[in-house]
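Apart from one protein chain that is not included, each protein chain of the complex appears where it belongs.
The letters A and B name the chains in turn, as written, and every chain counts its residues from 1.
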Amino acid sequence: MTSRAGDAQRSTASLRHRLAERGIDPTLLLLVPGLVVAVALFVYPFSYGIGLTVQPTAAMQEQWGGGAFANYVAFFRDPFVFDSIGITMRLALPAALFNVLASIPVAMVLRHRFRGKRLLTSLLVLPITLGTVLTAQGLLIFAGRQGWLNRALLQAGLIDEPLQLVNNYLGVMFSLVITGFPFAFLLISSYLSGIDPSLEQAARTLGAGWWQRFRRIVLPLLAPGLATTFVLTFVLAFSVFPSARLVGDAMGSTRVMSLMAFRAFGEQNDYAMASTIALMMGAVELVVVVAVLGLRSLLYRGTTGGKG
Amino acid sequence: MSTFESLELRGVGRRFGGVDALAGLDLTIRAGEFVALLGPSGCGKSTALNCLAGLLPLTHGEILLDGRRIDTLPPERRGFGMVFQSYALFPHLSVEKNVAFGLQMQGVQRAEIDRRVRAAIELVKLGEHARKLPGQLSGGQQQRVAIARAVVLEPSLVLMDEPLSNLDAKLRLDMRTEIRRLHQSLGLTTIYVTHDQEEALSLADRLVVMREGRVQQVGTPDELYESPTSWYVADFMGYRNILPATVVSASGSEAVVELPGTGDDGGARLTGRAVGGLRAGDRVRVAVRPEDFAVAGSGPGPDGAAGEIGGTVAVVEYHGREHAVSVQAGDVMLHARSAAPPAVGGAVRLTAPVERVLVFPESLDAPVPQEVAA
Partner (left out) sequence: MAATVAPGERRLAARPSTWLVWAGMTAFGVFLLGILVAVVVDSFGRQWFTTWLPEGFTTERYAEAWDRFSLGEVVGVTVGVALLVVVVSVLVGVPAAYVLARREFPGKRVVMLLFLLPVLMPPITYGIPLATVMYSFGLGRTLTAVVLVNLVPSVPFVILTMTPFIEQINPAIESAARMCGARTRQVFTRVLAPLLVPGILAAGILVLVRTVGLFELTFLVSGPGSDTLVVAIYRGMTAAGGGEARQLISAMSVIYTATMLAMLVVALRFVNPTQLVAQVKEARDDD
């Protein structure tokens, strides 16, 4: 019984309405600046970089052959470069594992309220604000052969000779732990707080001791958060750059991928090779991330019972 | 106070994702009326309210205020007030500023705003909490602020979306009286959505019972209470016993039905009032209020012209003046009331007067008169 005008009105309203129902309305314009930044500063350069990797310099082609793929050939064939994958993994994986695993007991203990908690938490968070470069300088002085750490150990008679704690693998490890642990701790604390405490109370009333509570209730619920934390911490550690140069052995045992990439970029001005290394770096890291996330969705599905 | 002569919903519908959340809503609302939309979740009542508010667009039909189409207007231009289920108070503004918000949007003078805000806050009895933030108030107090915020604008229509469902039982009762009192003193036209039939019956001048997006029945509380037009509506109106049955014989306004799975030899028989045309063999549902069942001990009783159902007492609950008795009759559980509690496990017979036993067609899709003729 609606009039013809009413019909026409209904059909045009319904096109705009149909679009709006699917979520397409002028509000989406708010996304535009973000998309512009993402595309112009991320997508475009990234694809440009991928394109670069198959445009090797003449020198590269001569040295390694393989035509357009000379950079990739170089990457896989040059042990100086290729080994950097293993070196970086040997640093990043243990560091990330340690940071995540060490955070769990600390986060568990610090769950409760106690005097000085605010102070302690700020102290733990401090390294994040200081950054890797400052930590590097500090480590060189504090843990160097003449530094306070070695002096104290010598004085206490625990060692006979000063330990070589910097300018090697250990130095970079220390740096990774100092800057990475607070980050992992913060994340795991927040995941832990998302677990409904009444779940553990319930387990308690059913007779579970603390280890059982941890293993059967907390750990499974924490697992997805652990995986995420591991991934993020791993990404941080894998990207290590200044520490490897400053407290590590840049051309030797801590020859990480980012250093290799930068060497190609800044010192050799071979942008194509630099992009190749950078890309491979991303690829390796992606493999690890996908593996971990895949593992996590296999092992646990469900909610944490809280506002997780 | 701004008011209107007529608010008409014509064929209002909303189709979303291939499903009719609302369809074929025809309703005329008179100024000053309190209309309740009643039904379970998913029945379309909130959709209807949000369409009226302008928060959801219509896909079919139109809404006319004094003959002008308003369904194309955005919510901020319709001049309606709304009270949300979650209260939706502005958390960063005090009670006073929350209530004043709408008036500020209208550009009312400062002194006038202060006067009207104070009056509204006094009206909902929150005078001493005027400076507090919503986070410092209890649920009931927040709800009252939400109401004050809506009515201070003296809108032509107040929309309420299940405002009491987040409150505990006692508070709900108190707030219900408050809302009734407000309506009586302010006389603002109100559309109220709820799933609680008691609330709807006590507050509304007219009720609209909805199911799966469509109206089942519209009428005054009295009309719906005494003369529901389908077993679905009867279910809402407190006819707690809804039993599937088959018509044995039907003549005039009476029908004799057989309830399968009850009683001896196949099924107990009841005589009841037929709603709609029924024939022998029709599948029906019988609706009886618990208070209309008389519970009697076993043994031969009065002549069973209206029929009776025999069963065993399963549960007895104390309700003060009387007891709620649940009787297991074969496959069905019946609910009745009794002053004196029968023994649990004992055999009893339930009888009901013919006019109190309503027999409805099984199918709910038959077209049903929307407004019962006065």
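The criterion applied here is as follows: a residue touches a chain if its C-beta (ideal position, glycine included) is under 8 Å from a C-beta of that chain, and two chains touch if they have at least 3 such contacts.
The model shown is predicted, which means the values in this text are computed figures rather than measured ones.
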Hidden-chain contact residue, picked from the options A:L110, A:L163, A:A202 or A:A223: A:L110
Contacting the left-out chain in the complete assembly, out of A:A74, A:A95 or A:A136: A:A136
Interface with the undisplayed chain - residues on subunit B: 53-55, 74-77, 79-82, 84-86, 88-92, 101-102, 105-106, 149-150, 153, 159
For subunit A, the residues touching the chain missing from this view: 22-25, 27-28, 30-31, 33-35, 37-38, 41-46, 48-50, 52, 102, 105-107, 109-114, 120-142, 146-149, 151, 174, 178, 181, 186-187, 189-190, 192-194, 197, 200-201, 204, 209-210, 231, 235, 238-239, 241-242, 245-246, 257-258, 261-262, 265-266, 271, 274-275, 277-279, 281-282, 285, 289, 306
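As a working rule, only the chains that are shown with their structure count from here on.
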For subunit A paired with subunit B, centre-to-centre distance based on mean C-alpha positions, whole Å: 56
